[in-house]
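With one protein chain held back, the other chains of the complex are shown just where they sit.
As written, the chains take the letters A, B, C, D, E, F, G, H and I, and residue 1 is the first residue of each chain.
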């Protein structure tokens, strides 16, 4: 499995139809929570003061990550930046080998 | 408790005494693992391809966070950028209230 | 309590209905002054020459800060950047311990 | 009187003589606290996780501000960025006129 | 008196009504020239090749500067960046003391 | 397998011992060519005019990528930036499914 | 022949007519695949999480590259950045001379 | 005479009336070619892959340069950045003195 | 004559011999004041809080400007950025024609 940190910055056009906006936001929430329940969208945090979040995804590969992000209901109103994560040699989480580079 | 995402970028001067460098790195690892065991340094991930990490800290407040980072053995050879995290309204983790702003 | 420095940069679309704009600005002022009276919004300064301000907030945590900013009447027409503040070891204000890192 | 927000980012060369560094830092603290006692250096906050601070100065003018910053013992090891502050029309602090632009 | 260097970058929306644009530009010129005659707007230079200018203002303080800029007829179609100026120790202009820091 | 685009920018300190530099560069070349022969380092192109390259790696995951880059003989004298690549829906290469998002 | 790495970032206006958008995207795909079949558009990778790609082109010269990019059906809705590639001295691909600079 | 390097980045709004756009582009070309024939617009190169150019102008002074650029039919849809050029001490072009600084 | 706005940012290496530094700074001041007396270096202002200045030069052309800056005693310890200035159509200074573009 592959871990990615994603920062999403949302910018909904101020003149978007309010009903369209509300519906899109509701579908976004449902979409996110479904992926959280399946263990794919492992973490989501709000960036304090911004319409943004940092999220951690655990997926098969970058193809799966891209398909998930591309299909976000808000995708066309956000920008995403993706960071590929590797295991850190100081990490004590179970399952992390002790042989990573230090 | 307060959550912070911290990105640390390490840059050890190439002409630093190798023994000093090795000792500092060893103390950094011990320091980090001790805080992980105490549940303060909740996550640490390596940024693939860089001498950098993203970490999540759960602390009392920004004062505790600063004291932790300031005392990192590698602190003077790194730059840190801190993001204050808030709960996200789509987060399904237990303990997150359903009343956050959407 | 937690201290945050927030910079807000306002950009009202030039073709926004003037009455909507005026009403939003009036509600923003009322909202801000109410929080100032409650001691939460401790300082607000205009950045000279810009439709921007620097503000200091004293809140419970990042969740409260985010709720305050998210509900600003002008929130959708501004960008915010948040800096978590810690006590400075040189600060002589009463109540600041003398043991902070130097 | 004039208000300025100043961000100072300190970067002490890693090979600076430790005694020189310690002495400079001690003089910096004394210098700062003297100006705080005189009401000139009104606020100083640590930027969490960085060797930086945000400070508010109340001075006669930019000449006085520059003389204060230029004579900081750490001045040659820091970079400063200065923002001129004006009164904000929403500010309820006593002494702020109600006629500022909104 | 306080000196400020201001860079103004104008960006008039291409679909703004041409009469409104022309009227605003005419009022901007009149406004600027009135302040020049009063000795407040000491210099104005065009940045070659850009719809921008660098200007020097001599005002009481940042409040007066902000009021002047905020009321520019083109203010909502420009961005301003302000630099607080201090006397330079090498300056030979009359009235500049010889005691400034070098 | 996972694909990554990596940009490497090399900056060898001008006062590094020339023999050390020459040896490091020779080992870097051998290291790179060995990985190319194993099919891991799929492409390497020089950025014209810069001591930089763009490279494509095909690895198991970000952990393997990080281990490869971390062990580059020149790693401490370069900065790397990593982009996770996904299959493009317009790509006609054999083996790319026709179901990717467009 | 000349090699270029091109990054394309697509941004389709949210209020573009959906049929126009769909038709443009379909023509873009056809256009790209035709150039891939002719060996000109050698690689195309999706940047994971973004409406962007990195592509490698093998063309006669910059004139041919520009004509190809300029005529992309999506050209007016994207920004391109072009990097001229040279052969790398460590490259073991057949046809690369061993005399390039190291 | 004065030499300037100018980079122009054109961005025509996608919803501009196509006839207006075509007419403006045609007038831009005529305007440019007239100045080229008069020896003022000495060089114009397309930036490969972008709706941009680098141009060299030989004019009396910055006033003449500004008047030329300001009157470009596409001026309101482009951004320009201007670099003042001086003779280079290594330049062997006739008429360049050998006494420039090296 | 040609007008240029120049921003100079000085950064003297902290380990430069103090006598060399003091001598260079003294020669810089003399050099600047000589050019001010000759009317070439028309203005010099300190950027408050920084080892920087904004200056206005009135010279024959960019060659003369470059020769002046290149020969600054501190030139190798500073970075300069140059903006070519044109007359502004709102400028009421005597000698500025009323025909500049608005």
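Quick notes on this one:
The rule we apply is simple: a contact is a pair of C-beta atoms (placed from the backbone, for glycine too) under 8 Å apart; a residue touches a chain by one contact, two chains touch by 3 or more.
It should be emphasised that the depicted structure is a prediction, and the values quoted were computed from it without experimental measurement.
Panel shows subunit I; residues 4, 6, 13, 16, 62-63, 65-66, 69, 76-77, 79-82 of it touch the chain omitted from the view.
Residue positions on subunit G in contact with the hidden chain: 2-4, 61-63, 65-67, 70-71, 82, 84-87, 100-101, in rising order.
The omitted chain makes contact with subunit H at the following residues, 3, 5, 25, 28-29, 32-33, 36-37, 44-49, 53-54, 83-92, 100, 102.
Just so we're on the same page, only the chains that are shown with their structure count from here on.
Chains touching both subunit A and subunit D: B, C. Matched by residue number, over half of the contacts between the chains of B-D recur in the interface of B-F, chosen from B-C, B-F or F-G. Here the spacing of subunit C and subunit G, counted between their Cα centres, is 44 Å.
With centres set at the average Cα position, the gap from subunit C to subunit D is 20 Å. Those residues of subunit F in touch with two or more other chains are numbered 3-4, 62-63, 65-66, 82, 84-87, 100. Interface note: chains touch in the pairs A-B, A-C, A-F, A-G, B-C, B-D, B-F, C-D, C-E, D-E, D-I, E-H, E-I, F-G, G-H, H-I.
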